[in-house]
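Heads up, one of the protein chains got dropped from this complex, but the rest are sitting where they should.
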């Protein structure tokens, strides 16, 4: 069984893609290979069934298969995305994941009129359905969910729900949100929140400088995230950013919303981590021109890395 | 086996609520009772697993249970909502429904950047995944999906996909859209599209006057929709609207987006059609004040009807 | 000079259309006539330059002309919509209005990522730019602004900004928001907020029953709003709703967002209140079929009223 995530968790939780065969079936062998790939590049943990894991296109049964397979393969802490339109389905999947040894679950607020009172009520209900012993990650991703919330709401939830130990930060622009949260924690009685950053990693060095604990995103070069965070956390701030900047051209290409998933899977396939780059329909598909454009950026990245 | 919907289908397809027990389980006995209730009020057909049927909060298995139960209970034509983030799940449910005797399936475009080329490509993919023999309803509900499309796109899809035989019209404001589609059909070679209207029925008399074929919505007084359409279709235009207007106060109350589902279920419960008004979490819940407000409107409706 | 609006203000503030000539020029003579029309139907006050007044299509100079003309014509309290992308322009127009004798100004939150902290900061800045002596109305209209806020934010602003004396309530569905605000006022030290309701008046009887003080909307039959509120406020609750329901069919037709403005102006023209129904481009335009549909509803309304 893996360790649970806590308010002190730091490092890189890589968002795992879900590999499919050409015919759309979940490719469990590739899933093993992908987990090994991530582990071999030094990630702290793995997050599965996130938006980039195409979780909403998997059946409940397939989601459980993915959870079981990944937790059987690795001892790394695994966070499981359990967002679902229905709270009972959400909780059932969450409990299944925890029983299998997950380190925590991640939930994004449901779409719809983004009133903060509704979001607040929703997360209290989520916590209550899951039970007090299930560590919870709030995924704060307004570009995708349409639900933008003030730092004050995150704070209130963090104070009121002891199990909400982590923020997946991807408000955009959102650097000042990290500062607002960290400033608040200087007050007595305010519990620390673990903050891991998403958005493809686009602002990782700045986020670390503002107090983030690391990254939770799916960049297909996980070693870039791992090394950036490691260098930063050992005080080598400029070296961290120098390293990061070498990957930035391809990282910003991969970060294109929606479209980026196909790019990410193509890189993972090229790097041998999965057998097939297919996304489930409806999903982005690369044509020849897109692949050539991407592979050119891959080659340029390799050249940049050799210059170190 | 029920009849398939066609481009000539007219009447009232009532959007069925999905009844739950207090504990959140699907209440299949109430589902039977509800189907009988709808049938006894003269509906032409039933649409199940629509947005108001809380379909997205049901597991795949529960959706199949609902389909099987309703199709076993009635010989009325049944349209099945099969919208799903994944095309394979969508098609699997659609095929299951058709095998059980459904009259057609209904799909709303997926959320996200509402580019018409993407919506068009999406519906071609939907049609291709389902197969050419599955009658398809386009649910055009921008207030909920965020995807507003021009009449020209509806037309193009109707021309290119022979199986797309029906539009569930709930663009708002949308009366001119009906006229635009009907005007187009005056051209040679343009196939007629069946148009049934949603939005709770709020503009039903105007929609009929512009050429709609009836209603597809879930108003908890289905007889109001049935009689309005019947009167209209037998040329009693003013009588149709007089009747409709007696129901309008409670209809406009029930039509409140999101919130209205709880009102609708409360009325259905009060009318004896279902045992329990609960929605699945996260869903709207009425408190005492809300119920009193609603029941006052119910009583006022009864008084109005006695005045005829 | 007119009276200022206060936290005790009740009644009907009609949202005035801005009349244009066929060539698009502001028709100041019709504006006089329209003000007289509203006054003759017993409104408590007039709100000018709201969204339905096409304020954003007027130049700053035209806005001042409209303000000056209306305030010269009537002694009724006049609220002036001053929403503007720039705070300095907003404040300049607000001060101009107050100098000319306006009763207060109305502001809707700016579009954009609807974070409550930003909305809160924005209204503090608005209040500070206008000055503490300018009564302020918060227009809460998420369907149009995209900015939905919790009752708690309204409360906080009401407590922190003594000059924010009124809420134009048009969250939808929003009946429970009125109750939440009124419940809160039962606590000691919580100042009352005047609540006038918009949304075309669609739920006026229910809103009054939940504690609203009246209406602020632009229905082209202002006497319907005036009489409904008057009957309600003298305890004739059923009579108020009976009266209201006679107008409901045409009210719900006029309430169609965007499109309704053209309907409203057509009715006002037909009733002799303005010379020309034109909206400024880009704006909705009625064709023959639309006018016939509307005029049929006007005739039906007249028949209903004669039945009393």
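Chains: A, B and C, in written order; residue numbering restarts at 1 for each.
Keep in mind that, in the parts below, a residue touches a chain if its C-beta (ideal position, glycine included) is under 8 Å from a C-beta of that chain, and two chains touch if they have at least 3 such contacts.
Quick caveat: nothing in here was measured; it's all calculated off a predicted structure.
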| query | Which visible chains touch the chain that is not shown? | reply | A, B, C
| note | Of the candidates C:22, C:36 or C:56, the residue in contact with the absent chain is C:56
| said: Even though one chain is hidden, which residues of chain B still touch it in the full complex? | reply: 113-118, 142, 148-153
| Footprint of the hidden chain on chain A, which residues? | 172-173, 175-176, 179, 202-203, 206, 209-210, 238, 241, 245, 248-249, 252-253, 256-260, 289-290, 293, 300
| Hey, which chain C residues sit against the chain that's not shown? | 24, 54, 56-60, 85-89, 110-113, 122, 125, 129, 258, 280-282
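FYI, only the chains that are shown with their structure count from here on.
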| task | Answer with line, ring, star, complete or other to describe the graph linking chains that touch. | result | complete
| remark: Chain centres from averaged Cα atoms put chain A and chain B apart, in whole Å, by 37
| query | What whole-Å value do you get for the distance between chain A and chain C if each is reduced to the mean of its CA atoms? | reply | 45
| message | As a quick test, compute the distance in whole Å between the mean CA positions of chain B and chain C. | response | 33
| note | Expected list for chain C, residues touching two or more other chains, is none
